[in-house]
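The complex appears here without one of its protein chains, the remainder shown in place.
Note that the chains take the letters A, B, C and D in the order they are written out, and that residue 1 is the start of every chain.
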Amino acid sequence: MDFEWIKIPYALLTLFIVVNFGMLLGAFIQKIGARVGRRHGIPIWQNYADLIKNFGLRTSITHGVMFYLGPVFRLTGGIGLLLFVPTIYGSEMFSNLSFSGDLILALYFVFFGTLGMALGAGESGHPHAAIGISRGLSQVSMAELPFALAVFAVALQYQTLSVTDIVAAQQGGIANWTLFTNPVAVAAAMLGFLGSMMRPPFDVVIAPQEIPIGPPTEYHSSYLALMQTNRAIFPIAKIVIYMNLFFGGAASWPVFFLKVFLIYMVSVIVGVVFPRFRVEQSIRWFLVWAVPLGVLSIVLV
Amino acid sequence: MVSPLYLIVLALAAAFLLGLLNPERRGRAYAVTLVALAGMTLISADWLWAFTMEGIDPVDVYTAGAEPPFAINLRMGLAEAALTLLVNLTGLLSALYLKDVLLAGGRRTMAVLLISVMALVGIILTRDLFNLFVFFELVVISSAGLVLLANDKDGGPASGLSLSAGFKYLIVSQFISAFLLLGIIFAYHATGTLNIDGMANASLGLATGGTIAFFLMFMAIVAELKPFPANGWALDIYESAHPAFSAIFSAATGAAALYAVDKLLLIGGAEWLPIATGIGIVTFIAANLFALPQTHDRRLLGYSSIAQTGLVLVVLGQRDLLGDSTPFIAFGLLISHAVAKAGLFWLSGLLKNRQLADWAALRQRPLLVFAFVTFTAMLTGLPPFPGFYAKWELVHQLAGAGQFTLLGLILLGALIEAGYLFRWFGYLMKREAPVETVPCTGHKVGPVLVAVAAGWALAYLWGDLAGGLFGRDNLLLALPLLFALSFLLLDWLPAWIKNSLAIAGMVAFFLLTWGEYDPLRLIFAIIFLIGGALTLLASYSVHGRRIGFYPAAMLMYAGMVMLIRATTSFDFFAAWELLTVGSYFLILRGKHSEPHALSYILFSLGGAFLILAGFALAAAGAPQFDLASLAQVAAPAAPWVFVLLAVGFMTKTAAIGLHIWLPGAHAEAETDVSPMVSGILLKAGLYGMMVLLLAMGKQQLYGVELTHVLLWIAALTALIGNLMAVFQEDAKRLLAYSSIGQMGYALFGLALMNHLGWLMALVFVINHYIYKSMLFLAVGGVAKRTGTREMYKMGGLIRLMPLSFIAVLIGIIAVSGVPPLSGFGGRWVFYNAIMSAEYRLPMVVLFMAGPIAFLYLFRLIYTIFLGQLKDELRRVKEAPFWIVLPQMIYVALLLVFAVVPGLALRHVDAYLNQFFPEGGLHWGGGTIISDYGYWNPVAIMIIVGVIFTTVFALLLIVNRKAQMVKQFNIVFSAERPFRPETTHYAWNFYAPYRKAMGFLTQPFVTRFWDTLADLLHTAGDLGRRLYDGNGQSYGFHFLAFVVIVFFVGGI
Amino acid sequence: MIKRFIALTLLLAIGGLFASLLLGYTPDSELNQTARYYAERTSPDIGAANIVTAIIVTYRGLDTLGEVTVLFLSAAIVGLVLALGGKSGKTGRGTVPVGELLTTGTRYLAPLIMLLGVYVFVNGHLTPGGGFQGGAILASGVLLLLLADPLKRFSHVLIATIESFAGLLYVLIGLFGLVLAGGFLDNRFLPTGELGALFSAGAIPLIYSLIGLKVGAEFASMLASLSESETS
Amino acid sequence: MSPLLTGMTLVLCVAMIVAALLAIRDPSPEVAKTDTGGLPIAILAAGLVSLIASILFLILAAPDVAMTEAAIGSGLTTFLFFFVLGRIRRHETSGDNHD
Partner (left out) sequence: MMPSIAQLAMATGFILILIGFYGALTQRNLLRMIVAFTLSGTGVNIVIVAIGYMHGRTAPILDATVNAADAVSRVIDPVPQALVLTAIVIGLGVTALMLAYALKLHEQRRSLDIAKFTELKW
């Protein structure tokens, strides 16, 4: 559980794998969405192209220090989150930097990037940035709740806060997954998951014309590149947590890719089916449907 | 010693001598009057000295060369000496005060005054019933005459009022004296004596008709105490009479009449005590209630006088229960009341207008304001004044004897009284001052100052007495308190000198004593003393003398230090009251803080009373106990003690339901005061909770586990506090609500009653001190520069106030608990703590509160520092150096605490093992390991730092030429904005959130307390209409009073 | 009317109280201890024939001093009250015509009445009556003078001087008792003399005379204050 | 006890009560027009009560009290009342003129 220098290259390796996987996954999912809509869709390497293009672009615009630092915070948050959680169960190599903290660290570090990003966008002076953030925060404050409750139910169930230990407890067959040992908690967590993925129907936050990363009026070029990188990492990092907590973790990279993909698909499918909620609607929705499940899961443990 | 008879002889001789003087030589007559009164004062003082210092026995003085009961005799004992001294001194000072009036009124007026004082002395000294009657008649007549003094000078619309007041008094006194005479004669018939002691021995009650005879006498004498409802006449007198006479009427007449009742009770015996108690308590409550809607100062004082007298009557009525401590209590209350009331009446004479708000004129004279404060403190029984000791003792004895209803009523009445007195003080400090100048003539200010001096002297004396009786140290000799009080004397110095002295004193005291604390207390000591000194750095930014700030601030700090140093319940409570009062004065200094300071002091005093009751219940009759022995409180009382103390402490931590004072109080306080009252003061409540929980642990009441209830309260507090903070437009109010939420977390930790819960509470204590002080300073600095606290009026200040921005940024990251800063430590400990907790539902609520913090924190930093800069704020400068400096220190502290929390927590963790042996942390190297998880703050800091730096470096490489664009270089809705007002999205920032969650922010609590206050107010307003001003009605009241007491008392 | 009803109700209750006192009352058949002491000891100790006087002047002298003071106070306050404001000037001066008979009668009668008053208080220790009664009679002499001549202005200075002088002496004599005899207002610093004689009972005649003078002066002053018009 | 004395006492008592009732009787509307209307009768009745009381005191073997009551209670008091009454009447007449 202590630091060793070798952990650094190992962590970088994880990072490298996840970045690539994230880029491809993102494009793949977009392509699926396009195909469903009878469009051709983007090529699978489109994200790489965008990234390189954006890094290549030169901008000379900044609105101030926080504006400048916003994407830095964002990406730091994504990378940090990924690295604080063990990726592959049973692999010393891919348990990353999880020695520095347990589940709680991961849960709270989620907000690091969000907060920094929100601050950066705020300094742009663009009113829509503020509006988007106010919506996002409002929604997250409720969407996180069932997830947090479920996480805690799981922690109580396994009497540990260590991610590795939780995964360990789920080994030995599908029946040992939290999904089956504690379905209520998982249901609650998955509902929360929908909210936190910022996909329809809970995507009013990133309604494209309303927040700066949509039409990159303010954040563009290299800023956008950082954020794109993060967009490849962050959802995966989050899904890793879900996977570890509820779906038995992953003992190898193929299992990892599969599980992450499937979990991701959940939100995509829901998003295809449902129309968009207004913020207060989604808050109420979480309050009425997801939170009671979370509470139930805690009580039942 | 001269015979006490000379008290009477001197006055009479002087009064008669006045008639022989040339009527035009009024100065001479005045001199004679003063000499006589001074002589009487000296005689009394001489006796008092002899009784207290030389310990002589009481002396009986026979007249006419015959022994009692055949001739009238007088008695001079300790009580008599003290009371006559009080009467004579009041008379002398009032005579001084009345100089102009007496000189204008001539020798007859002076004679009346002399005789009035003499008659009061006679009432106190005489041991003969009929003689008592004669003296009472003298008092009545002279009072009716002295009431008229108001006409001579004050004139104006009041003239004629005093005349009718005097007439009403005479009407009622006719009824009274008829009853008294009948009672006396039948008592004489039954016992064959008029001597009080003789009658007491003859057991009057057993003789035929004796009970009714006594009843008549008793009613008559009690009526002189102005009991409810037979007291309308007295109020009219208070309202219309000259204040100097009112001083006598309240202080001296009240004391004498009480003593007469005391003598009568000697005759009546124990079965009359409950009746006295009943009359007293009803009067106490009713008068205080009726005083609430008063706006006329003297009438208010009148109501208050009546209430106080009622309270002393209660004490007399409980004498069988109070036993030997009766004099200590009764005198403590009486003398506080007398000195304070006399002083206040004298003060009222300095002012021209009679509305309470007109007292704002007094602000011109800080010395007089101090006098007012002294008197108010005496009346409300705050330490270190005698009333405090008396209250403590009274409550303890009552609780020890199981008189809970009475106890509750007394505390309720006292709270109401504190309410209107402190409201008045608020007016005095905050209302617009009339243009009139307050005259400062020596003969008028002199008596006031004497009263102030007497108040403090009595405070010392009672401290000494209590020390002797109960083995305590004199409060006034406590070093911190002395230090605080010394700032009263230094108030003429410039603020920066006082500030330096204060900081030096606090640091020095810490250095002197830090070895004495256990780790738990050490944390609080550091926050209170070192932390306090740190916040005081910000006070260097204020120039001038800043009168009144340092005594108040130091009083608060003194109270807090004494609180953690207290080992007995008494010391603890005294410290608690001191810090409450000190902080009240501090809060009141804010520009618009009047109503908030009032609700603060009311909640605090209410809480303090609950604590007092709790301690009293726990003490079970003992005068005090070691705090540690709270653990030994036996079963039936223990849960109630717990409830009382817990609710009391929670008023200070602003738990939900008791929180409504906090937002206003913290928000309206001065820039450098907000951090003190938020960052530091709130911890006092938590400390109290810790002491309580450590000693008493889990308690059950009706099968409900009280810590479980606490958990719910704490969780709801956190939720509502956070939620309310989201919707504030005022930056300081936002922070204030956030404090409520944070205190909820800390309380939750304590209520978990496990090792990590407590550790979490301590982490919150430390963190909250640091970041809330920092945030309040930062926001205060911004508010100072921008001239507003409304966040939507700000925006884009990051470039103008970068240091403040950094402080707020670090602050909000810390508050929100995002790693790597120290707030995360608290969260981590919290999650580990609840892993082993038995109750899960409250946690859900707390979980819900967590993310809400992000909402208000983001709003705070965004609407102030980010977004669009307003035109009118373009010239704003960074906050003053002395406000920024402590912020930067706090930033450093936060970082240090984030990386090495063990520095502060390790020892506490080890210390907590004594109480919660299980679930401690393991501090291995950089990693902190609990039973469930682990956490390595150093590693986190390094990892996040490295990633951040790397990404930042990457961005710098790619985008090193970034240039600042102009403010409006943005495009939205297809146009370029040009006005920051319309572009800065800030007002009602969380509108959709409000739509969804607003139902939780309904001001139920505020409405509840408002309704309660309204109800009391309305009750008082309706009740006082009983006194319709018609003299005949007052006659009805008296007769009704007699009849009611007869039937209710079951005589 | 409701007021009367309440008044009647209250008084009924109080009347009940009184009734129970009345019914519980049984006259003493023997003197109680206090009265017995007075009956036995007055004559040997005090030397006064009128026991009531002995009680008033000596045993309960302090009461009497208070009582005199009450009058003194009343007189002073009546004076003060009527001197208040004093706004209305000389309006309403009494204009009732006074008959010749009254004027003449008064001239002869007033001194006689006053003499009677003096007699009453000087003999207070022997016969019924004393300072108060005598004082009242003195005052009625003054009253007669007032009636005869409503415009007559009494010398307030004179009245005040008599009043104060008598009061002062009274107190001083009381002090003599304290210093020379058994206690304040003890009459026995002068010889008690023979029972029934004018100059007996120690200082009682002296005191009672002073009381008489003082009471007379006070009554007179009250009467004068009340009878005179606003300009007093 | 002699029936004569008792009978006399009874008569005196009844007389006193009657006089007292007379003294506190509500003035008839026409005399009550002015503040002082009907007052002399009340005052005189009260004086009469006092006077009878002093006779009663004599019967009760209290000559001192009887004298005092006669001189002060019925005498001086009544005069005081009339003095005041007279002055008030003068106020009334002059006051009416002025107002």
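The rule we apply is simple: a contact is a pair of C-beta atoms (placed from the backbone, for glycine too) under 8 Å apart; a residue touches a chain by one contact, two chains touch by 3 or more.
Predicted, not measured: the structure shown is a model, and the values here were computed from it.
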{"item": "Omitted chain's touching partners, listed by label", "value": "B, C, D"}
{"item": "Among B:Val87, B:Val139, B:Ala165 or B:Ile970, residue touching the chain not depicted", "value": "B:Ala165"}
{"item": "Absent-chain contact - pick from C:Ile113, C:Leu175 or C:Leu226", "value": "C:Leu226"}
{"item": "Contact footprint on subunit C, counting only the chain that is left out", "value": "3-4, 7-8, 10-11, 14-15, 18-19, 21-22, 25, 27-29, 31-32, 34-36, 38-40, 42-44, 49-52, 55-56, 60, 63-64, 66-67, 70-71, 73-75, 77-78, 81-82, 84-85, 88, 127-128, 132, 195-196, 215, 222, 225-226, 230"}
{"item": "Positions on subunit B where the hidden chain makes contact", "value": "130, 134, 137, 140-141, 144-145, 159-161, 163-168, 170-171, 173-175, 177-178, 181-182, 184-186, 188-189, 194, 232, 235-236, 239-240, 1024-1025, 1027-1032, 1035-1036, 1039"}
{"item": "Residues from subunit D at the interface with the omitted partner, ascending", "value": "1, 3, 5-6, 9-10, 13, 16-17, 20-21, 23-24, 26-27, 35-36, 39, 42-43, 46, 49-50, 53, 56-57, 59-65, 68-69, 72-73, 76-77, 80-81, 84-85, 87-88, 91-92, 95, 99"}
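The rule we apply is simple: only the chains that are shown with their structure count from here on.
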{"item": "Result of counting contacting C-beta pairs for C-D and B-C, higher pair", "value": "B-C"}
{"item": "CA centroid of subunit C to CA centroid of subunit D, Å", "value": "20"}
{"item": "Distance between chain centroids, defined by C-alpha means - subunit B, subunit D (Å)", "value": "58"}
{"item": "Multi-partner residues of subunit B (at least 2 other chains)", "value": "none"}
{"item": "Parts of subunit B lying in touch with subunit C, wherever the complex brings them together", "value": "3, 5, 8-9, 12-13, 15-20, 23, 61-66, 69-72, 105, 108-109, 111-112, 115, 118-119, 122, 126, 128, 130-131, 134-135, 137-138, 141-142, 144-145, 148, 151, 159, 163, 182, 186, 189, 191-194, 208-209, 212-213, 215-216, 1036, 1039-1040, 1042-1043, 1046-1047"}
{"item": "Contact set on subunit C toward subunit D in their complex", "value": "50, 52-53, 91-92, 94, 96, 120, 128-130, 132-133, 136-137, 139-140, 143, 219, 222-223, 226-227, 229"}
{"item": "Subunit C contact footprint on subunit D (complex, rising order)", "value": "63-64, 66-68, 71-72, 75-76, 79-80, 83-84, 86-87, 90-91, 93-94"}
